[in-house]
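One chain of protein is taken out of this complex; the other chains stay put.
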Amino acid sequence: MPDYDKKLGAYLCSGCGIGDRLNVSQMETTAKRDGKAAIVKTHEFLCSKAGVEMIRKDIDAGDVNHVIIGACSHRSKVEAFRFDRAAISRANLREGCIWIRPYTDEAQQTTQEMGDDLIRMACAESRYINIPEPSGEQELNKTLLVVGGGMTGMTTALESAKAGYRVELVEKAAALGGWMAQLHKCIPHRMPYANPVATNIDATIAAVNAHANITLHLSASVAKTEGAPGRFKIEIATEYGTSTTVEVGAIVQASGYNMFDPNNVPAMNHAKSADIVTNMELEALAKAAGDGPIKRPSDGREVSSVIFVQNVGQASEAKGHLPYHSGIGDLIAIKQALYFKTQNRGCETTILFNHLRTPGAAGEDFYCSGQNYEVTFRKGIASEVFPGSSLEVQFRDMILDEDTSQTADLVVLDVGMVPNSGPDPYALPLVADKEKGAAPVFEVTLDSILNLEYRQGTDLPHLKHGFTDSHFICFPYETRRSGIYAAGPVRRPMDIHQAMEDATGAAMKAIQALENAGKGRSAHPRSGDLSYPLFRKEGCTRCKRCTVECPFAAIDEDEKGYPQFNESRCRRCGICMGACPVRVISFDNYSVDSIGQQIKNVDMPDEFDEKPRILVLACENDAYPALDMAAQNGIEYSPFARVIPVRCLGSVNTVWITDALNSGYDGIILMGCSKGDDYQCHFVKGSEMAYQRMSQIADTLQILSLDAERVVTYEVAITDIHRAPRLINAMAETIEKIGMSPFKF
Amino acid sequence: MTEVVATNHTILVVGAGISGITAAVEAAETGNNVVLVEKRPYLGGRVSQLYKYFPKLCFPSCGLEINQRRLSAQGGISILTMAEVTAVSGSEGNYSATVKISPRFVNENCTACGACGDVVEAEFDNEHNYGLNKRKGAYLPYNMAKPQRYVIDPRIIGTDDAEKAKAACKYAAIDLDMQEQTIEFKAGAIIWATGWQPYDANKIQPYGYDRYANVITSVEFERMMDKFGPTGGKILRPSDNAEAKDIAFIQCAGSRDRNHLKHCSRICCMATLKQSTYITEQYGVDDADAKGTIYYIDIRSIDRFEDFYRKVQNDPKISFIRSKVANIVQDKDQNPILNGVDTEGYHRYENRHDLVVLAIGMEPSVNKDSFPLEIVINEHGFIEADEANGGIFAAGCASDALDVNRAVQTATAAALRAVQVVNRVAGSEG
Amino acid sequence: MSLNNAMLEKYRNNFLQEVAGNVEQGDWVKMCMQCGVCAGSCPLGDAWEHSPQKIFMMIRANRREQVLSSDSMWMCTSCYHCVVRCPRGLPIPHIMHGLASYAKRLGLAPKSNPTLWFAEVFWNNMLKKGRVNELKLGLSLYFKDGFASGIKQAMAHQKLGINMLKAKRMAPMDMFAGHAIKDIFGLHKMIRKAQEIEAAKLEANSK
Partner (left out) sequence: MAKFEYSYYPGCSSQTGASSSNLMRSVDTMCEELDLKLNPIPDWNCCSASIGYGSGNVLPRLSLSARNIALSEQHNPNQDIVATCAACWLSTRETAERLHQDENMFKDVNTALAEARLTLTNKTPIRHMAEVLIEDVGYESLARGVKKPLQGIRIAGYVGCQTNRPFGIAGESFENPLYLDKLVESLGGDSVPTYEKKVQCCGGALAFSEPEKSQAMIHGIIEAAYDNGADMIVTPCPLCQTNVEIYQDVINAKFGSKFEMPVVYYSQLISVAYGRNSKDAALDGQLIRAKKLESFAG
C-alpha cells in the first residue's frame, strides 16, 4: 500500500451538450464540497489537446495525483485520458446521464441530480483508491518449461528458443518424437496437396538436440510444480530415480493424446484378426515396408485390397465411444490409401466414410488427389468386420441405399484421439475443506501431468471430453492457470500442421506471461493492470472461500490455513474480494470501499420525495458497454438509476448489497455475463459465483423485512442494448408498485 | 498529418480483423512496438458483422470489446484506419512500408456526438450491412466502431451536405480539405492479416442471387439478426418484407467447385448449423411454420463441434438433405423453389421455401497478382508459410480458410514469428 | 472369346478401371464426389432409373451388369446442363454416351431401346450420302414397328407432313434423290479406317 497524500483534481467537460443539459458550476461545487476535490476545473472540450494539457500541467506540477474526469464514458476517449503516475476516476456524464435522459424541462431536475451523484461517486472512488505499484515480488525468468517431446512440444521449444528464450523440455519417453516418430509419412500441408510427405522428424529432433537454449530431460516427468508465473519451481524426476529442480517463468503443456481403444467397439473385431488394424498400427506396417509393398500381418502376403472403416467409435453417444470427432481421420485414411496406391496402382482401396471431413484448401485438394489415384470413396456406415483369411466388411451404402458387404485383405480402423490430460480439478465440486484432484468424469489417464502444488488440484481444468479448458473462440489459450498454456491435441483434436501452429501460439503466450510477470503486469483480460490482491491477515477467519472460489487457482493456503496470494497468477477480477465475508481482501485500485463509498455517497432523497434510488452494479465487460450503446442510440432509462461498473459480477461483495439496502436504496440490479457451459464471463466463474451468493441475499432481505423483488440478478449480454435499459425501467415500475424502501434516513 | 514512430524493431500488422487485432495485442503485450493498418474506417473486420459465434452462440462484440480495450491499454500500438499498404521494400529485419491513408474528413477532435450525422441528408449503401440498407453521408460505421469517430463519405465532399456537416460540428472535427496522404515507415517484420471476403454470389448463376430477391447470402443473414442491422433483428424476405419462416440453407455455395472456389471454406458447415438455431431463436419452438432445411454434401463438423451438430440434428425444426441443389427458380409470389436430388437413395425434390440462404464461400483477400513483395501464394490465393517469405508472416484467413478460433491461433503464432525477427534484430544490434 | 468376356477376365472386379480404360472420357468417373447436381439438373431425370451420379457410384461399386444393361444412359439428350454445373467438371454427357456405346459394343445394351435403334437408323441414313435425308429418316421411324403401325403413324402425322411440304421444309423428291456429298467414297474409307483403329484399340485393351 503506497503512502502519499492524495490530491484530488476534478475536471469537468461542458462539451457534447453536457454544458447545455447540466448545471456545470453546480457540479463544480458538488465536486468541491461533497467530493473534496482540491482542484476543480471545467473545459468546454476536455478531450481536446488543450483540455488534456490543462490536466497534465496540474499533474506535472504535483498539484494533482488523483484525477476525476467528469465527461464521457469510461470506454470513450481512453487514449486521451490516459495519464501515467495518476489514479483516474471517471464520472460518465454523457452516456451515463444526458444521453439516456430526455432534453425536457420536466426531466431537467432529475438529470441534474444524476449528474451531481455521478460526480460524488467518482470523487468517492478517487478518495478510496491508490495508484497501484508493482509489489516488488515479481521476477523476470526467461526460461520456459515444455512438457511433452512430441511434435507440439518440440515446436514450442524450438520457436521459443528462436525468440531468444531458454527451454527446459521434459519428455516421458526415452526419446523425442512422440506419435510423429511412429508415422510413415504425413498429410501434406504445402502445395501441391497431392501426396503423403516425409515427416522429417529426425531433422526436428536434431534441431532440438543441437539448440543451445534447450535443455532436454528424457525419460522424465514433472514431479512437482510450485510457484507462479515468473517464479515456477519445477521438480523433474527421471525413471532412474534422479531428480532435478529448475526454475522457469512459464509453462507449456504439450502432453498430446492417446489412441482410442478399438476394442470398445466389439463389432470391429480388432482383437480377432491380425489383419484388422488401427490407422496408427498401419503406420508401423507402412514404415516396415519402406516404399515396398505393404504386407499382411497374418501371413506376410502383399496386400492387394484394403478397406478403411472410418469413424470407429467416434461422434457416438454409445457407452465407451468418443462423443466428439477427431476430425482428421479421413485425411489420414486418404494418406494411407495412397501408401498402397503409390506403391501398387492396382491395389483396391476403399474408404467407407460418413461425412468426408477434408476441410480447407489442403483437405479438398488431397481428397481430389485420392480420387485421382482411384481410391474408392463410398458413403457407407460399417456395422461389422468379419475376421478370416479374407476379411468381410458389412456396411450400409448410403448412396445406393442398400445393406451390402465387401471383402479385403486388410481392414484399417479409423480410431480417434483421446486427450492425454491430467485429472480435472473440478471433476467434483471443490469444497472449502481441502481435497486433491478428484477422479475425472472422463476416462483419461489419472496420472497428473504437472503435479501442481496448487490449492485447486494438480492439473489444468478440463472443458469437455477430457480436453483442457480454453475459451475456445476468441481466446483459445485461456487455461484458468495463469502462465500455464496447453498446446496441441491435449487442447482439442488436431493434425500435425495445426498442432505446430498451436505450439507456436502457445509459446507466444508463455513468453508474454513471463515477460509480464517480470513487470507485475496482469495477463489478459485486464492486461497491464499493476494492482494485486492485498490482504489483511489479522481479520481473516480462514474460511477459505477465496482459495476455493478463485477461478484461476491463484490463492493457496499456508500451513495454518491462511490464504497465500500469488500475484502473478492473479487476473485482478476481484472474485476473491467478492467472496470474503470479512472484507480483508482489496486492490489498490479496486476495493470494498472504492465501490462501497460510491454507493454511500449517492445523495439519498427521503422517503416522501418519491424519488427512489436504484443501484445498478454492471459488469464492465458486457453489461456496462450495453448501457453505453443504449445511450449512444438515445434509448432512455430511469433517472433514479445509479450505475457502477464492476470488474466482474463475481467481485460483488454482499456487504455492498446490505449497505445499499440499509442506506435506503429502493432497488438493486446486478448485471453479469451468462453462465453455465457456454459461459461468457471473461473470468469464467464470476457471474456463476455472483448468482450463488445472491441466492443467499434473500435471507438478509427477510431480516430487513424487505420484498425479494428489490434485489435482482440478470445475465446481460453486450448486445442487450434494448434489454438492459428495460430491466432498469422494470425495477423502477416494481418500486412504484411495492413502494419506497422504509430504510431512508 | 498522420505520423508513425517506427523502427526496424517495429512489427507491422496489415488488417485489423480478429486476426490482425490478436497479432497486434499479443505482440504489444509482450513489449513490442506495433503499427496496425486497417483499410476500413474501423477495426474488427468480418467478426464485427457477425451476430453470433458457433458453437457457444455467444456474441463476437463481447470478445471484440475486450480486444479493443486491450488495444487502447497498450502504449505501443499505433493504429491507422482507412489505410492501405501500397508498397513494401527491403528484407527481413529491415522493411520499409508505404501506406496510403484515405481522408476521413474527420479528425481526432470528434466526440462521436452525432451532430453531423443528423444534418446530412445524402444516403449511401451501408457497407457494414452489405448494402441491405442505407446510411448517412456522415456516419459512425456501427455501435462499437473503434476509433469512435464519424466518417464523411467522400461522395458528399463539395456538396451542401458537407458544408452542413462542418457547420454542425462544435469541435472543429470536420476538415473538408483533408487530403489523401502517403506515409512511409520502417518495420522489422510484417504480419499479413487481410482476411477474407464473401465469394461473389452473382457468379453462382444456377441459384439466381442476381435475379431472385429471396435468395441471400449467409453474411447477409447474419446482419439481419442484429437488432441494429438492416431489418432490426428480424428475418424478413427482401421481396415483400414478410417474415421468412421456412428457410433453406445451401452449403458449398461457391466452395468445393471448380466453377468457383476450388477449396472447401471450412466454416460454412458450422456457420449454417449456427444459423439454423436463429430460426427457433426468432420464432420460438412452438411456431410450426418455422423450420430450416440444410442442403449439404458433407457436414464437416470437426472435433468438438460434433456436439453442436448433434444438437441441431436433434432439433425437430431442422432437416438435412444430402444434395447439392441443382438450381433455383421462383414462383409467382417470388418464393424460391429448389430443384435437386437427395443422393441418399436418389429422391428427386422440388422444394418451395420462403427464403434461401447461400452458405457463401470464403475468398482470401490477398491480392495474388499485385502483392507488394515477392512471396509464396498458392493457387487458391492463400499465403503459404515459406522461408522465401522472409519476415512476412500470414495470419488468419490470409493463410487458409479458418474459423475464428483457428484464425486467432495462427495470429498468435504469427506474432511470435514476428517477435523472433525483431528480437534477432535487437540482438544483433547488441 | 467374346469381347465382353475378355474384358471381364482382364479387369476382374475392377469395373472402374475398365470404364477408365475403354469408355469415352471414362477416366473422369473416379472424380465424382456424389453431390447429385447432375441428377437434379437432368431434364429427363424422372424418366430414367439411375442418375449419372448414381451410375458413377455403381461403377465404383462394381455393378457392371447393372450399369451396362441400363437404359439410363440412352436417355441423355445432350442438354449439357449437368456439365456446366458439375463442381468437378466431369464431361457427363460424353461419359453417358461413352457408356451407352460401350455397352452396345459388348452386346449388353438393352435390346429394344428406341434411342439405340434411332441412333442406328440415323447413322446409316447419314452415312449413305454423307448428309441426312430427313424424309427417309422420318419415314423409316414410322415404319420401325412394321408396316401396319408405320401406316398408322404416317397417317397420324399426315397433317404435319403436308404442312412441312407446304412450307418447303420437306421435299418429296428426296425419296429418290436427296442431298449427297461428292466424295462419298473418301468419306466411307475414312469412317472405315476410324472404325478399324478404334476396334483395334479395344481389342488390344481387352488383352
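Going in written order, the chains are labelled A, B and C, and every chain counts its residues from 1.
Note that a contact is a pair of C-beta atoms (placed from the backbone, for glycine too) under 8 Å apart; a residue touches a chain by one contact, two chains touch by 3 or more.
Quantities reported herein were computed from a predicted structural model and do not represent experimental measurements.
Engineer: Tell me the shown chains the invisible chain touches, ordered by label.
Structural biologist: Checking the complete complex, the chain left out touches B, C.
Engineer: In the complete assembly, which of C:Ala39, C:Leu106 or C:Leu141 touches the absent chain?
Structural biologist: With C:Ala39, C:Leu106 or C:Leu141 as choices, the missing chain is touched by C:Leu141.
Engineer: Tell me which stretches of chain B touch the chain missing from the display.
Structural biologist: For chain B, the residues touching the absent chain are 205-206, 208, 210-211, 327, 329.
Engineer: May I ask you to list the residues on chain C that touch the chain which is not drawn?
Structural biologist: Listed in rising order, the touching residues are 24, 43-44, 47, 74-75, 77-81, 83-85, 93, 97-98, 100-101, 104-105, 114-120, 122-124, 126, 130-132, 134, 141, 159-160, 163-164, 167-171, 173-174, 179, 181-183, 186-187, 189-195, 197-198.
The rule we apply is simple: only the chains that are shown with their structure count from here on.
Engineer: Taking mean CA positions as centres, which chain lies farthest from chain C?
Structural biologist: Greatest centre separation from chain C goes to chain A.
Engineer: Give the chain pair that accounts for the most C-beta pairs in contact.
Structural biologist: Counting C-beta pairs in contact for each chain pair, the top pair is A-B.
Engineer: Calculate how many whole Å lie between the centre of chain A and the centre of chain C, each centre taken as the average of the chain's C-alpha atoms.
Structural biologist: 65
Engineer: On a C-alpha centroid basis, what's the spacing between chain A and chain B, in Å?
Structural biologist: Whole-Å distance between the two chain centres: 24.
Engineer: At what distance in angstrom does the C-alpha mean of chain C lie from that of chain B?
Structural biologist: Centre separation, chain B to chain C: 50 Å.
Engineer: Residues of chain C that contact two or more other chains, please.
Structural biologist: Residue numbers touching two or more other chains: 33-34, 54, 88.
Engineer: Which positions in chain A are in touch with at least two other chains?
Structural biologist: 379, 399 - these are the residues of chain A that touch more than one other chain.
Engineer: If we count contacts the way the header does, which residues on chain C are in touch with chain B in the complex?
Structural biologist: Contact set of chain C toward chain B: 33-37, 39-41, 45-46, 50-51, 53-54, 81, 84-85, 87-89.
Engineer: Can you check the complex and tell me which residues of chain A touch chain C?
Structural biologist: The contact residues of chain A facing chain C are 346, 348, 367-368, 371-372, 374, 376-379, 397, 399-400, 404.
Engineer: Under the definition above, what is the set of chain C residues touching chain A in their complex?
Structural biologist: 14, 16-17, 20, 30-31, 33-34, 54, 57-58, 60-61, 88
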